[in-house]
Every structure is written in structure tokens, then in C-alpha cells.
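Of the protein chains in this complex, one is absent; all others appear in place.
For reference, chains read A, B and C in written order, and residue numbers begin at 1 within each chain.
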Amino acid sequence: MAHIGPHTRGVYIISVTPFIEEGDIDWASVDSLVEFYIEKGVSGVTILGMMGEAQKLAEAESAAFAKYFIERVAGRVPVIVGVSHAGIDNLVALSKSVMDVGAAGVMIAPATGLKTEVQIRDYFGAVFKRLGPSIPVCFQDYPLGTGVNISVPTFLQLVDEHPSLVMFKHEDWPGLKKLQQVRRACDGKARRRISILCGNGGLYLPQELHRGADGAMTGFAYPEMLVEVCRKFFDGRSDEAEDLFDIYLPLVRHEQQIGVGLAIRKEILRRRGAIRSAAVRAPGPRLDSDDVAELDRLMQRLERRLSAGRGRASDIAA
Amino acid sequence: MAHIGPHTRGVYIISVTPFIEEGDIDWASVDSLVEFYIEKGVSGVTILGMMGEAQKLAEAESAAFAKYFIERVAGRVPVIVGVSHAGIDNLVALSKSVMDVGAAGVMIAPATGLKTEVQIRDYFGAVFKRLGPSIPVCFQDYPLGTGVNISVPTFLQLVDEHPSLVMFKHEDWPGLKKLQQVRRACDGKARRRISILCGNGGLYLPQELHRGADGAMTGFAYPEMLVEVCRKFFDGRSDEAEDLFDIYLPLVRHEQQIGVGLAIRKEILRRRGAIRSAAVRAPGPRLDSDDVAELDRLMQRLERRLSAGRGRASDIAA
Amino acid sequence: MAHIGPHTRGVYIISVTPFIEEGDIDWASVDSLVEFYIEKGVSGVTILGMMGEAQKLAEAESAAFAKYFIERVAGRVPVIVGVSHAGIDNLVALSKSVMDVGAAGVMIAPATGLKTEVQIRDYFGAVFKRLGPSIPVCFQDYPLGTGVNISVPTFLQLVDEHPSLVMFKHEDWPGLKKLQQVRRACDGKARRRISILCGNGGLYLPQELHRGADGAMTGFAYPEMLVEVCRKFFDGRSDEAEDLFDIYLPLVRHEQQIGVGLAIRKEILRRRGAIRSAAVRAPGPRLDSDDVAELDRLMQRLERRLSAGRGRASDIAA
Partner (left out) sequence: MAHIGPHTRGVYIISVTPFIEEGDIDWASVDSLVEFYIEKGVSGVTILGMMGEAQKLAEAESAAFAKYFIERVAGRVPVIVGVSHAGIDNLVALSKSVMDVGAAGVMIAPATGLKTEVQIRDYFGAVFKRLGPSIPVCFQDYPLGTGVNISVPTFLQLVDEHPSLVMFKHEDWPGLKKLQQVRRACDGKARRRISILCGNGGLYLPQELHRGADGAMTGFAYPEMLVEVCRKFFDGRSDEAEDLFDIYLPLVRHEQQIGVGLAIRKEILRRRGAIRSAAVRAPGPRLDSDDVAELDRLMQRLERRLSAGRGRASDIAA
């Protein structure tokens, strides 16, 4: 299987984990979800991320889910697996097991509780030593979720010390300047290149692309927008890319509500036929009738906008 | 002067505090800023909020700024003053001093460090006792800034215990359900009505209005959009309101970056002639050339969209 | 097996999880550790707590460890098992599995990320519903570790709503007043009694006993002190109890350093023959030569004090 590397670009969709109402993994929905993502043109998929409810799966489920998912993808696109865990042994064991079944790399966030940047560096020193040189790693920088903050110089030390660190999942917020600093420092000249994909629901995707991102790694329920925005941007049509983005922005913003946003995302995916149930495992959010009515309005507005936009996207972009 | 009350509605703009480059208050810019806000149609102004850099003013500056600002407004709209302070004595002293010079009410956030909801309740018990019954209070619920979380039942206890608590500044995130629960509980029947104005940069304003908000209390640098969105919504034209909102949403989102967002806001206000300098007091963010170029693009896109929108806003909304 | 209940008292020692240097569970040391704890007179044992490195065990290890430990204890004292987990399914599955092999109850802390007290209440509502009425639960109130704060009235609601909540592990800090408020509210008259055992390394044990605690649930490496302090106190000799406590206080305080304290505790247990290795799983603290020399001094001082004390403990207490 192809591994992720310093030139990986495009959209790596953060996959949800589909459940049946009673809470078990919905394997049939995994099938349809895989086809949905691939059909929408994603360059890769990231599974078992925070928005994949990884922390609520049993370990056996995680391993089974990763294996099943990767088999269904069947090499059509690379699959990254989130392996963050409070214990390094478990992190390493999961990493090796998913690489064995064909993962393209693993994603690791600094463990909650790390307080200083020396501690972060020591932590990743231990992690990389245990992982060995052959497993490509994506560093997930998501302070809002982990409570761990790293500055650019410390991140660059990690890049310098660990050759298998090949990707930066940018998810600090606000973080446009940080993204740009990493991009400029890891430019392939002064320092080896790394891939930078952006999270945060895609809320600043056009700005991130302008600042040097290689694409997105987020789970917005309309992956085709992310794909098309990146494609247009890399084709040199950045204004068109942003015009398209702006049409979806109300929903991007709506889905980017931490907590309830996952229920919204799964409900949209359900409506679009990607999964059969929007169930989120407990503890987790549920939509009530007000939430549903609100989502109805926003989706209808998107539909109207897309219809209207089809007639004149070109002159808006002019 | 008119006080804020349970039926206050519309847009209470969160005012910046203008500084000259060297850091002193720019009094001439206060003049122009007041006229700018009023000309844009705001229903009221809130000064000395967190985005007004209140925590970086000397106490004498705060008092002088409040007095000067209120005098320049000269009763044309009500002025709320943020008075949050680590010590209750200081909070009370500032409250009384600003009410004496014509403030319409004060805004208070729970003090950083309060951990349980009993502590929050005790804190406000002490505050209200000291303030007395005649100063109208807006409760600022901004957990992302204060680290203090309150659930709806505890807030309702505060409403029941303190008649001078007349307004809820909704700024929890995500918080649409919380807003709606407060609205339904304080409906003027089962429980007395309170006014609910929304912050968070206005990022969810249309949704908040649907859920029962009375308007916005935020500092977006295009106050006329907030004003017009509220006006259209209360006129029953909610789709038109949201169409207009969506045109500005890319900039709403851009300004809503905690930290650097204040520098962006001040720079837009400077470009629009409201203030002479975008200076933020230290420690504070500054825009570099990349930030400026990015803002240029976003403002140009807004201009284009507004021009295009003038021709066909109606059919988009149809 | 006997279950924990409202009248449980004494010392429930928080067990470490012994590892060999390479990191696997050291089963032989589990044998010796069980005998060590029982020989020191503990009333019960709590395994898989935070200081048992539960979060760094694989799920299969946790289940195997619990089963093995409980079998070795063989009913001589009750064993409580920590089952906190990010997902309720996993929490419930582990709870049922350990009850099946003879656990006396489970210990649950509110999930990290709960912000308001309504959320805490909802969370435990879901947990208790899934656990059913027959599994006795100890609520672990440890804000410093979980980031979740609960006030007394909300905790009392949980007591009123969930009859199988029978024990409060008091570990808020500072928290003497909270402990006393829970004790007075759950006095067996106005409200049903619950057991209260105290954590925080035992740092305030004499004060906690005076305030109504039923004993300790902590892992101090000299369990015989905790046992004897409780015994003396409940025999009405509170000053003698505190005299004994004070002799150990320098080491209690030394072990109560979050993080490195676990390495200190395991090293003392190793020196005392309870386990063969002081290894802590990664990521985890290690003692360097300075730490070891410091511990040497403190342990020697304790030995001297104990020898001196044997001659005249009575007249100090007089």
C-alpha cells in the first residue's frame, strides 16, 4: 500500500464511525460510507480520529473497524488511522496492527496532560523510538481538544529529529500564522518538506490554502466541496474555489460546533445515503426537533444556493 | 437615561477602545467611532467589554473613557458598561460611577476561578447584594473566555433571585440549545422575561434569532449588517435576513478568530474611517503583511459580493 | 462476595499495577502485593484507579488483571474496580465483567469534558440506567484529575436518584467543607447514608476523619499507617491517631506529588518487598539519582522517627 509522505495533498476525509441505533458498529454502513467518500473524490481517508469516536470504541472494535475499512477501500485511496492513546504501548500496538493490514500511516496527537514543550518533545521521542523508522506519522495539532500547545520551533525540532514524521495536521485555532510558519520552515530547501493538511471542519480552508496548506483533513459532510475547492485552488482558480466554498460556509460553520456538530454531520450523511443511522455513541449529542428543523432550513438554503449558483457561479467569480 | 430592561432588543455593538500608536486612548477616534456606530443604526453600545481591552486599561482610564463615551453618545442610544473585576469592591465602585454618568446598565461575567455552580450563585449573590436593586445587570455567559460554565437551571435561579438581572449575553459555544432553553424558561409567563442578546462575533446570528434571541451584542466591524439582519428578521423576512448575513459570513468568521480577530476588527474599522489607528494595546495581536493581504482579499470579495448581490438579492431569497 | 455499601469504612488501598521493566504486568508481583496489602490490615482494595495506571492498560489486560487480583484476594477483603472510560458502553462492559468475577463494586469518575452540573447529572443518569440497580457504585470526585467540578447539591441529586450510588470518594482539593456537607446531608436520617472514603494521598486524613469520613481510599506506600490512624480514630483516640499520622506526614506529602509521586510510591513498595520493580508504564515518571537520594533521606528520617516514637508516642500524645 502507498504510504503518506511529504508530498501528500488533497482531501483526507475524517471518517465517521457508523453505528446502529443500539450502538454497535453498523458494518453495512461502513460499506456505503466508503463508497460515498470515494465517489466524492477524496484523496484519502482518516479513520479513528476524535470525530470518529475512537475513544468510545473497545480496542477490539477499533482493530476490527480499521481492518474492515481498509479492506473495503481496497487500495483505492490511502487510509490514515488515528492511534492516540494514553499509554504508549497501546499506541504502538495499534499502530503496528493497522500498518499490517494496509494503513498508509498513523495520526498521533500529544497525550493530554503534557504541559511544557520539553514534555511534548520527550513524549514524541519515546513514541518515535518505539514506532521505529518505517511507520509514517501525521502529527495532530489540536489544542482545543487535547489541551496541549506546541509552538513552531518545538514542532520543527520534532521534524528534525524524526524522519518518519511526514505530515502536520493543522488544527490549532486561530492558527493561520502557525500554518504558514510551518510551511515556510518545511519548504524542502532549508528543511525537508512535510505535508500539511488542515482540520477545524474546514472553516478557513481557502485562507489555509493561500497560506500553503496541501489540502484538508476534516470530515465535512459534503466532501465534494472540499475536493472541488482544493482542485480549483491548485488549478490556479482560487477565487472560484472560494466562491464555491462560501456557498457551503453556512453549513461548514454549523457543523463546526464542537459536540453537537458530530450529530449534525452524521445526520447529513444519513440524509445523503452514506450511512443508515445518525446514532452517536453515549456519551454523545442527539438532535432534538429544534435542531432538526434548523438543519432542514440550512440544507434547503444550500440547495437553493447551489441551484442559483449553477446559473451564474462564473460571473460571481468574475 | 433609559435603562436596559427585559424587552431590550436589536444590536448592542461591542465597542472597541481606540488607541493611538503609542498606546494612549485616542479621544478623537472615540468621537468618530461613536458617530460611526450610531450612523450604522445600532440600538445601543456596550463598552469596556473583553474586546474593548478593558482589562488593559488603568482604572482611571476606564472611568474617563466611560464618561467621555457616554457624553458623546448623549442619550441617542443606551450604553452598557462592562464592569467585571476580580474584586467585588472594584466591580461595585465602577458600576456606581458609570451609572452616575448615564450608563444604561452594567455587564458582569462570573469571575475566573469559580468552579461549581454553587460558587457562581454565591458570587452573584454577593455582587447583587452590593449593587443594590437599581442597577440593571446583563449576565455575560462566555465560558471560552472565563473558564466558568453555568447550566440553565442555575442561571434561572439567578433570574429568580435577582430582579435587576434583566439581560443574558449569550456567548457559550456551542450554545444554541442553551439560548433556546433560557428563552423558553424566561418567556414572561412561567417566569419573567429577560432580554437575550448574542455574542460570539455573530457567527450564528440567524440561528440565534430563530431560537428566540432579541438581537446581537457583538462587535463585528460592519454593524449595519447586524442591524439589517435583525430588522429583516423581526419584520418576518428571515430568509432575506439570512441571505444578507451569508454575504458577510466569510468576514464574520474571519473576525471571529480569538486573539488576532481584534486586530482584524480594528483594521477594518480603521479602513472604514471609524478610528484612526488599528493599534491594540500590549500584549496584543498585530497584523503582518500576510494578514493584511488576506484581509484585502476578503474585503474585496465582500465588495464584489455586495455589488453583485444588489442586483439579485431578491431572487436568491426567493 | 460482599458488596460495598453505605456503611463501608476503613482503608481501601488504591493498588498500584506492578510491571516488569519491559512493561508487561508482573503477575508474580501481583501475588506479593496482594499479600502485602492484606497483611497491613486494609479493609479493602481498589484496583484500576488512576494511580493504578488503568488508562495505560489494554482492555484485555485490565480484565485479566482484575480477574487475577480478585482471585488472589479470594474474598478476604472486598475489591473495588475503577471502570471510568470515555465511552459508556465500555464502562458498562468492564463493570459487568468485573462484577462477574467477584468485584465488590465499581468506581466511576465523571468523564473528562463535562462542563456543567446538568451535564454531569445527565451523564450519570445514562451510566446508572445502563449499569442497572445491582452494581454498587463509588463516585470519584477528583476535579484536579478530571477537570470536572460538582457542587454538593448536584451530588445529592445523584444520591437521591440512584440508589446504587453508595460511596463518595472524596478527592476534591481543598475539600474539607465539601466532605462535611456531604456527610451531614447523607446522615441516614434526612437522607440515606453513603460511605465516604478520602483520597488525595491521605494528606488531610485526620481532618477528614474529624469531618466525618469513614476512612481512606488512597495508595500511600505505608498502608499500615492509614489503617492504624483510622483504627485509633474510630476507637476515640484521635490525638494518638494524628500523632502517628504526623510521623509519616513528610512522606505522605512527598508521595503526593502528582506525576512523580507514582514513581516514588512504587519505589517504596519495591523497597518494602511488595513488588519486584518500580517500573511505571510510558509515558510515566522515572526517578533519577537525585530523586533516589532524596527518598533515601526521607525514608531514613521516618525510620529514625519511628524508632524514637516507639519510646514515647504516649507522652507526645498526652
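Please note the rule applied: contacts are C-beta pairs under 8 Å (C-beta built on N, C-alpha and C of every residue); 3 or more make two chains touch, one makes a residue touch a chain.
Because the structure is predicted, anything quoted here is derived from the model rather than measured.
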Counting contacts across the entire complex, name the shown chains the missing chain touches.
A, B, C
Contact residue for the chain not shown (choose from C:Lys67, C:His210 or C:Arg270):
C:His210
Out of C:Glu22, C:Asp100 or C:Asp290, which touches the unshown chain?
C:Asp290
Chain not shown: contacting residue from C:Ser43, C:Gln140, C:Gln180 or C:Ser195:
C:Gln180
What does the interface between subunit B and the hidden chain look like in terms of residue numbers?
23, 53, 55-60, 86-90, 93, 111-112, 122-123, 126, 130, 281-283
Residues on subunit C that touch the omitted chain in the whole complex?
173-174, 176-177, 180, 203-204, 207, 210-211, 239, 242, 246, 249-250, 253-254, 257-261, 288, 290-291, 294, 297, 301, 304-305, 308, 315-316
Residues belonging to subunit A that touch the chain removed from view:
115-119, 143, 149-154
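The working rule: only the chains that are shown with their structure count from here on.
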Across the interface between the identical copies subunit A and subunit B, with over half of residue numbers shared counting as same and under half as different, the residues used are same
With centres defined as the mean of C-alpha atoms, identify the chain lying farthest from subunit C.
B
Would you mind pulling out the distance in Å between where the CA atoms of subunit B average out and where those of subunit C do?
47
Between subunit A and subunit B, the Cα-mean centres are separated in Å by 33
By the touch rule stated above, which residues of subunit B touch at least two different other chains?
none
